[in-house]
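All protein chains but one are shown in place.
Up next, chain A:
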Amino acid sequence: MGAHGPAKGLTRWLTTTNHKDIGSMYLWFSFAMFLLGGSFAMIIRAELFQPGLQIVQPEFFNQMTTMHGLVMVFGAIMPAFVGLANWMIPLMIGAPDMALPRMNNWSFWILPPTFLLLASTLFMEGGGPNFGWTFYAPLSTTYAPPSVTFFIFAVHAMGISSIMGSINIIATIVNMRAPGMTYMKMPMFVWTWLITAFLLVAVMPVLAGAVTMMLMDIHFGTSFFNAAGGGDPVLFQHVFWFFGHPEVYIIILPAFGVVSEVIPTFSRKPLFGYDSMVYATASIAFLSFIVWAHHMYTVGLPIAGELFFMYATMLIAVPTAAKVFNWITTMFKGSITLETPMLFAIAKVFLFTVGGFSGLMLAIAPADFQYHDSYFVVAHFHYTMVAGAIFALSSAVYYWLPKWTGKMYNETMGKAHFWISFLGFNLTFFPQHFVGLAGMPRRIPDYNLMFADFNMMSSIGAFIYGTSQLLFLFNIVRTITHGKPVNSDKVWDGATTLEWTVPSPAPYHTFSTPPEVK
């Protein structure tokens, strides 16, 4: 064996089975998708800068809202966390690589053609998907543009990719931990990913089922969702949200894992309440399966259903609050320093909690009839998705970049990125709570004059937030090309997990002999 390194040339990336190569490809791919989905968001905000129609037609606006959601959820956030999992899980549990390296290569390489296909629908006759990222039938069946078949194929492909990726992660964590690394000694990031991967294996097939039924309805004359044929469009919503609610925890749980690594490191204290963190994560995952209909309060559920889903949803606040209190207690009396990863992690905890509170408001069934389909919902889920997931991802990138590259990023530029993002993000989404409560509907390209000022603020905030991501990209590239080499393997003096015991940059092969964990 010896110290053989990566193959030379471009084919290295096509044929690689190395978890670090594949992790890097996932991260770069997701960053590209983040910029693509972000540019769709810029078009949306540019159109909403003023009331009336200025820049795009309503048909195209609908395609933009749909594609923004699809690309960000399935192309940016999910692959980014899978990339982190690929890079970090073997390093954190002392394994030489992922359990199924060839499948790992395949699950990544499905993604670029899939998203190329999805993006190409925008140039097809009738345009791309225009029915919202939730693709409710019959909008996505009877009234869909012809390109919907390509959309269905793309969803199938990304589902297969996610399922393979998750199986790989579970197989790695279950079978390849270093001797002495018991389940209750695993870093929280590994724990959250183990639970997330189970959620993925359980619900991505349900999504595949939903789009398969759509395909049958569109091309093979069935009537799963067609009321005229004895089917029911409401069934679509049940199937979709049975996938969709666990999906939002699939996005947020690895983010919880990231901040559970970053906060102890920069507080120089072990994570407070490790066991309760594990149980809280598992409880959230379990509850995610029995709350799906809180997305559907207005479809005409029986009163008993409304009450059940309302109480079950509110119950999720309990384990989530346990986690927030644990993070705060970890920081309490710690020797805190505020490097960029820590800034993003603290902002994530704070802003995610804001999103959690608006989630509690939305969970109240009678109140939801007012909030439903309004900008209040948009504000809520961007506080959880952008501040909750993307801030955690930024935190993770700054935290582990010195380990990946062996070089230190520019701290001043990192802090500038943080503060501009923080300002831009809140300027974009906080006013959306107000316009939402005042009745502005989501997914509409025009609005009442009374919403004009807040929308202009939102748009300016969005441009600021969007631009700050270019600074992020510049900082990363600059680190790789011109960064100052880090002087210790540990990088952060408060870091304790196994990945900090290998050299920086992490060599191509690590832990060929498993480390001893005490």
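FYI, a residue touches a chain if its C-beta (ideal position, glycine included) is under 8 Å from a C-beta of that chain, and two chains touch if they have at least 3 such contacts; residues count from 1.
In this section, contacts and distances are computed from a predicted model.
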Listed names "ABC transporter permease", "Carbon-monoxide dehydrogenase large subunit", "Cytochrome c oxidase assembly protein CtaG" or "NADH-quinone oxidoreductase subunit D", with the criterion being the UniProt name of the chain not displayed: "Cytochrome c oxidase assembly protein CtaG"
Selected from A:14, A:53 or A:174 as touching the chain missing from the view: A:174
Contact partner of the left-out chain, one of A:185, A:238, A:268 or A:443: A:238
Residue ranges of chain A at the interface with the undisplayed chain: 99-100, 163, 166-167, 170-171, 174-176, 201-206, 208-210, 212-213, 221, 223-224, 227-232, 234-235, 238-239, 242-243, 300, 302
